[in-house]
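Note that one protein chain is taken out, while the other chains of the complex remain in position.
And then chain A:
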Amino acid sequence: MEFAELIKTPRADNVVLHRPFEPAVEGTLCLTGHHLIFSSRRQDNAEELWLLHSNIDSIEKRFVGSLGTIVIKCKDLRIIQLDIPGMEECLNIASSIEALSTLDSVTLMYPFFYRPMFEIVEDGWSAFLPEKEFEFLNALTDEWRLTYINKDFSICPSYPPVVTVPKSIDDETLQKVAVFRHGGRFPVLSYYHKKNGMVMMRTSQPLTGTNGKRCKDDEKLINSTLGPGRRGYIIDTRSLSAAQQARAKGGGFEVEVYYPQWRRIHKSVERFNILQESLIKLVEACNDQSHNMDRWLSKLEASNWLTHVKEILTAGCLAAQCIDREDASVLVHGTEGTDSTLQITSLAQIILDPDCRTIRGFESLIVREWLQAGHPFQQRCAQSAYSNSKQKWEAPVFLLFLDCVWQMLHQFPCSFEFNEHFLVTLFEHAYASQFGTFLGNNENERSKLKLPQKTMSLWSWVNQPEELKNFKNPLFEANSLVIWPSVAPQSLQLWEGGLLSKLMTIL
């Protein structure tokens, strides 16, 4: 397909760009296959705006006489307005934008066309290999091994080719366990706590069904990770009733008789459209122009955004507490094990492991616990707060995770090597990017798309020294301690840099 077919009016002059808090600018608008480009074309102080079509969440058009106005609402929550003279030009441009921002095929996305203007020092696609990570682990304990059982993605389509499992469990057993777990996501190692040798594993729900099916191999695997006399906690991210209901659909939860050393804790964390609704309501609340304090507070409350932040952060703290304070190992899962599970395992690591609070360590965490672990970025980040698509699979799961990290950064401003800008950048790139990192829903899809060969990794760009300095927290001092954030409502704040400042631009 040629992009040119979709662009009837590639260029319009005398267009006026309105952005909040900034004076309106007149200039020229150009459309390309992937960008909307606006330039004031003034010699002295040329202003340019480059907006990826894939960043556009929704557009509205209206006319006053022959002057058309297009309001563009972005996935990163920005809003801009363009006044375009000429009805035909405006209609053409609007329909082009609509078409170009909703391309079906991933391979038509910008990352496949983007040619970097910088020299790649270290290729981000190979910067965080599981084998390298495993070397560090192996130096501490010999109870774990790498398995390549999923190298062709046949056992678990959402897992990476290589995962870490208990040494005592052979591939044959793993194969049987995979059948017993939702989506084949058998229990794998997520984190090893150096201080006391406790571990955090993640999986998906067991397929016990209504008649209480059990799997001896699953029990063997899970029980084998605890030494004699040790305790472990299974953190189920669903409420007990939700877990019980899941049995009717073939899912379920671990019955404690078969996992005698483990105790189950239900820590309910919301998912899917409830989260998307929450983001939409939060944006609406900020959009309220009445300047009425009571209305703002009740809308903020009704959005439930901070409740979700508190729930997720609390669950992360709970997992960390079990490991560090109770000297117990932890197994985390919900239903699929690709959303709330990952929020919890990654937050717990940030609390426990100072390495995760460095830039490099945080990147590694995102790669391990989100990208390789199969968080379906492409589905979850397909649309943002302004779209009316309301698809079940759209949800700001990753944005909520970043918000939780920001809450910790806010409470421990000297313990993180990165700054708020880094988190905001990750948020933006997860929704629309010139890099291929967040394309696809799992490693299987990424390998089919040949992303490492055909696109540039976000990390290749971020990790250049001159870019890196923008993401550094000048107050950082390595802090080897566990950091316990406060989750009291009085301690939680709306994430200004990530949400509020972007939303404020609506006013």
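Criterion: a contact is a pair of C-beta atoms (placed from the backbone, for glycine too) under 8 Å apart; a residue touches a chain by one contact, two chains touch by 3 or more; residues count from 1.
Quick note on the criterion: contacts and distances are computed from a predicted model.
One subunit of the complex is not drawn; among "Anti-silencing function 1B histone chaperone", "Mitochondrial inner membrane protease subunit", "Dynein light chain Tctex-type 1" or "Myotubularin related protein 6", its UniProt record names it "Myotubularin related protein 6". Of the listed residues A:68, A:206, A:485 or A:498, the one in contact with the hidden chain in the full complex is A:485.
Touching the missing chain, out of A:135, A:256 or A:467, is residue A:256. Looking at A:88, A:122, A:171 or A:301, the residue that reaches the missing chain in the full complex is A:301.
In the full complex, chain A contacts the hidden chain through residues 240, 255-256, 263-267, 286, 291-298, 300-301, 304, 306-307, 309-310, 314, 317-318, 321-322, 325-326, 410-415, 475, 477, 479, 481-494, 500, 504, 507.
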